[in-house]
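First the structure, which I've put down as structure tokens, then a few questions once you've had a look.
As you look at this complex, bear in mind that one protein chain is not there, while each of the others sits in place.
Naming follows writing order (A, B and C), and every chain is counted from residue 1.
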Amino acid sequence: MRTGIWLVGARGSVATTTVVGAAALRAGLVPATGCVSALEAFDGVPLPGFDELVFGGHDVVGTGLVKRAEQLAEAGVVPRGLPGVLTAELDAADAEIRPAPPGTEEGGDGTPDQASAAGAIVADLTGFRERLGLDRVVVVNVSSTQPPAVPHPAHASAAALREALARGERPLPVSSLYAYAALRAGCAFVDFTPSTGARLPALDELAREQGLPYAGSDGKTGETLVKSVLAPMFARRALRVRSWSGTNLLGGGDGATLADPERVVSKNASKGLVLEAELGHAVEGGVHIHHVPDLGEWKTAWDHVTFEGFLGARMTLQFTWQGCDSSLAAPLVLDLARFMALAHHAGVAGPVPELGFFFKDPVGSAEHDLAAQYASLAGWARSVGAPA
Amino acid sequence: MRTGIWLVGARGSVATTTVVGAAALRAGLVPATGCVSALEAFDGVPLPGFDELVFGGHDVVGTGLVKRAEQLAEAGVVPRGLPGVLTAELDAADAEIRPAPPGTEEGGDGTPDQASAAGAIVADLTGFRERLGLDRVVVVNVSSTQPPAVPHPAHASAAALREALARGERPLPVSSLYAYAALRAGCAFVDFTPSTGARLPALDELAREQGLPYAGSDGKTGETLVKSVLAPMFARRALRVRSWSGTNLLGGGDGATLADPERVVSKNASKGLVLEAELGHAVEGGVHIHHVPDLGEWKTAWDHVTFEGFLGARMTLQFTWQGCDSSLAAPLVLDLARFMALAHHAGVAGPVPELGFFFKDPVGSAEHDLAAQYASLAGWARSVGAPA
Amino acid sequence: MRTGIWLVGARGSVATTTVVGAAALRAGLVPATGCVSALEAFDGVPLPGFDELVFGGHDVVGTGLVKRAEQLAEAGVVPRGLPGVLTAELDAADAEIRPAPPGTEEGGDGTPDQASAAGAIVADLTGFRERLGLDRVVVVNVSSTQPPAVPHPAHASAAALREALARGERPLPVSSLYAYAALRAGCAFVDFTPSTGARLPALDELAREQGLPYAGSDGKTGETLVKSVLAPMFARRALRVRSWSGTNLLGGGDGATLADPERVVSKNASKGLVLEAELGHAVEGGVHIHHVPDLGEWKTAWDHVTFEGFLGARMTLQFTWQGCDSSLAAPLVLDLARFMALAHHAGVAGPVPELGFFFKDPVGSAEHDLAAQYASLAGWARSVGAPA
Partner (left out) sequence: MRTGIWLVGARGSVATTTVVGAAALRAGLVPATGCVSALEAFDGVPLPGFDELVFGGHDVVGTGLVKRAEQLAEAGVVPRGLPGVLTAELDAADAEIRPAPPGTEEGGDGTPDQASAAGAIVADLTGFRERLGLDRVVVVNVSSTQPPAVPHPAHASAAALREALARGERPLPVSSLYAYAALRAGCAFVDFTPSTGARLPALDELAREQGLPYAGSDGKTGETLVKSVLAPMFARRALRVRSWSGTNLLGGGDGATLADPERVVSKNASKGLVLEAELGHAVEGGVHIHHVPDLGEWKTAWDHVTFEGFLGARMTLQFTWQGCDSSLAAPLVLDLARFMALAHHAGVAGPVPELGFFFKDPVGSAEHDLAAQYASLAGWARSVGAPA
């Protein structure tokens, strides 16, 4: 089951780490640490093998993957020696990376229209699939976070969207333009960012029409992952959380993007969901993101939680998470591609709520408890993957 | 369903907070924060009401409960005004506290023999049940942690134990002597400490013979509670934990007890179980307990975890827990008494593994994942509590 | 040497704790913990005794000091029993608190003019000094932080200020209006907040004309105090600090005030000074303040520092400070009043840079190293206080 993974943002840190890691797994150089789909629980589920994954993608950046991998090795994200021994694999993936087509940049001058831009993306996707003889392609958005979508009447239905595009309008945010094109090209779509992606009624309708699955949003890799087990812990012990304040220090490109007050709105919205969902009430505090370039590819989160116990006793829990987002995200990209290939193969159409385990803002699901999400994922995979 | 709760260590901080809290709940002065059995999930399960709980117990300490409650108010464990308005309830419980019978002290001079000591405990328990017209009594050990039991042939079977006692021997550690007497008196038994309690083949056999449930061991109130959600989180994300170092700073009596290198053996053993069980491999680090009297009734735990992600990336999680053990333990004592009354009523005999949710070292269960434990508890309660 | 302490913001938490504490010290109920001027190093310096301090002040709040003290006892800032036994002292201070005169509110409708408002303050101050037969009065601003001053030509000189006031203008921010009135009334002035206070050329000139000392700004009570010893530590060890990110979680009124993006500008400016001064270069990161009402009178600061050692090795220091600002500030208010009384008595005119030890933004000094500031304070006190 040869499966293509088409990365939007294919030369970013997450994408590069994904491609390096898949190649290293294929070569047997590393264990599948961090890959959920490689856990024993999924033995026997007919997922595409790590050696059946083929990479391509779009990016506005021209730096080649070998160079990018060396930068990540310098930063301590991937082992020193790895880029050198995987040059052939990285060059092969690089050869399948296309420049982002005109009309996909944020802002832009309005030319060409989005119908044309979508057409160009579709052509790149179908070319990739056919040239490499792939069974299917999963498009994964790992590009920079974008601000929340500006409402537009064309978002309401597939028909309205088609008409607006036919009129030469530009109704879609960029992430949704990619989702639209992916669905048009017969590809499953995953949004690993908090951008809008496929989460518009028009695109949901299109996915169902096309019999294609989509999943998202916003990969749960660090602070929110921890919250998704701690919040249910408090709830199950009947302890009342009174405040939960999160501070995130981010270096690198992600930090710079999220230092933009418009873009951070998308991120903060998805980061805040778990608490109210799991605790059943609003909580003081909030999530704050600060850009500290010196941290490079690394991230430090500090969360401070005050809670109340029996007879009103006040107590505190703090945690500090020091992680590398690319190292945490990349194996999940592989997992998602494998599970989405399964879903596509099994004919799942529309959102896949059982993949909520991977996301801060799980499309199609209100469940934020990691344990429940895991049980749902494992049950689904075994059931969808069962021989007919 | 009037239910007696007989507390071994009835004037300790946990016991006093339990009695104060039950009285405050009964009087409608406080919400049931921290009480798991009061969660919506247990609505409809026929547990004894908070107003059906009656307290008694054993202790070597003579200070009355009103005085002890005032000390705890001074220490910030219970609200200032509470002891004053609950004097009648506290005095009533105090009137049911008996001095620990001769032969129950640790060490001791060998007189009287344990058969006599057990007889005295049985008499206290049956007197309590009959005098107050209770449907049943749950004995809960909340006394100081004791060192691991010295092996003795009489531990092997109920028959061997009976014979040894008949010969005037002293084969049982103190916590097991109480468990033995509880079972003899027809009471369910809960060990909230890491002491041996009912965990001897002889006592297990006796419980089954008598048709009585028992549960334990070592209430999971702080650091280990957090570990029981974080360890599964790492496992489910396929992240490899490489070291987990825990430091506990304890004030008060608990700190002094656990500064004893013999007693701490029991505690460290139960504290260490969750990691290996949930991660599937041994982990460097260990748990360390230090006595800091200035912390009084409060406790601070710092855990430092190193873990490995994709491609060997090294990351770190730290947490600091600042809690009050009595505030965390007391509502669980109420929960356990309520669930054990249900189990007793339903004819459960032997260990109740479904109560593992409450314990660091769950008797009859190898499950240490808090979410799984909670699901097991909820399912069990609904099933056992269902109308016939 | 009977010394009046006139508190602007006399019913706030800092002021109330100051008055309660001074009364408790006078009554011998507590040790002088937190009072720098009571250290052995200052033995023999002719400071006014704690029993020679008399309190008055201005506030817009009407709640009496006894009530405010009880609220602080409830919040754990002052001991429970204290307000009750100090009622007479608190009532005496309360009797000397005057409503803030018209024209001192922020914003306001422009009536009356600032000359009139200053006149009313002067009258309150001189009335206080004369009625109670005080040797001198120190005015201490402990009111809410105000936004940075709007520039005005009248700030440039005492003459320009006098003329503008004579023309009925309102050139001064409120904190400076109090400083002006204090100096006009022959009182020393201390700004414990980051507001402008006496830091205008016109007021500096006035202080020198009048032979009066002034000091400020922004009491150094928590996070910045720690920074003022850690930053010099890095510098002395030639370790290069690369980022220093501070997060402050504040409850209470202070948190609400500093959640205002205009007011927080003043605070962040003073909080940031120590790093550049002590490290000699700009540092990434910044200071962030978040309002968490649940923390009440308490504050938690988390600082995350990355630094570079020999051969470029990257290392990290984090600290978490959990303090009560009123408890930390109140003894410093007493210290400042005592030292300013000494300065006034000794004829010091203009800023007192040797009091920089107490401040985040020390007027008249670029020294931010706590050890150097302490040495300067101790040397100055012994020298100024030496018998002629």
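What we mean here is this: contacts are C-beta pairs under 8 Å (C-beta built on N, C-alpha and C of every residue); 3 or more make two chains touch, one makes a residue touch a chain.
Just so it is clear, the model here is predicted, and its values are computed rather than measured.
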Out of C:A154, C:L275, C:C324 or C:V384, which touches the unshown chain?
C:C324
Sort through C:V77, C:A100 or C:V140 and give me the one touching the missing partner chain.
C:V77
Looking at C:L7, C:A24 or C:A215, which residue reaches the missing chain?
C:A24
Hey, which chain C residues sit against the chain that's not shown?
17, 20-21, 24, 30, 32-36, 38-39, 76-79, 82, 225-226, 228-230, 232-233, 236-240, 308-313, 315-324, 327-328, 330-331, 357, 369-372, 374
Footprint left on chain B by the chain that the document does not show
242-243, 245, 247, 249, 284-286, 288, 290, 292-295, 300, 302, 304, 306, 316, 318, 320, 322
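Throughout what follows, only the chains that are shown with their structure count from here on.
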Top contact pair of chains, counted by C-beta pairs?
A-B
Just give me the whole-number Å value for how far the CA centre of chain A lies from that of chain B.
44
Per the C-alpha centroid definition, the whole-Å distance linking chain A and chain C comes out as 50
Could you say which residues in chain A touch two or more other chains, in rising order?
316, 318, 320, 322
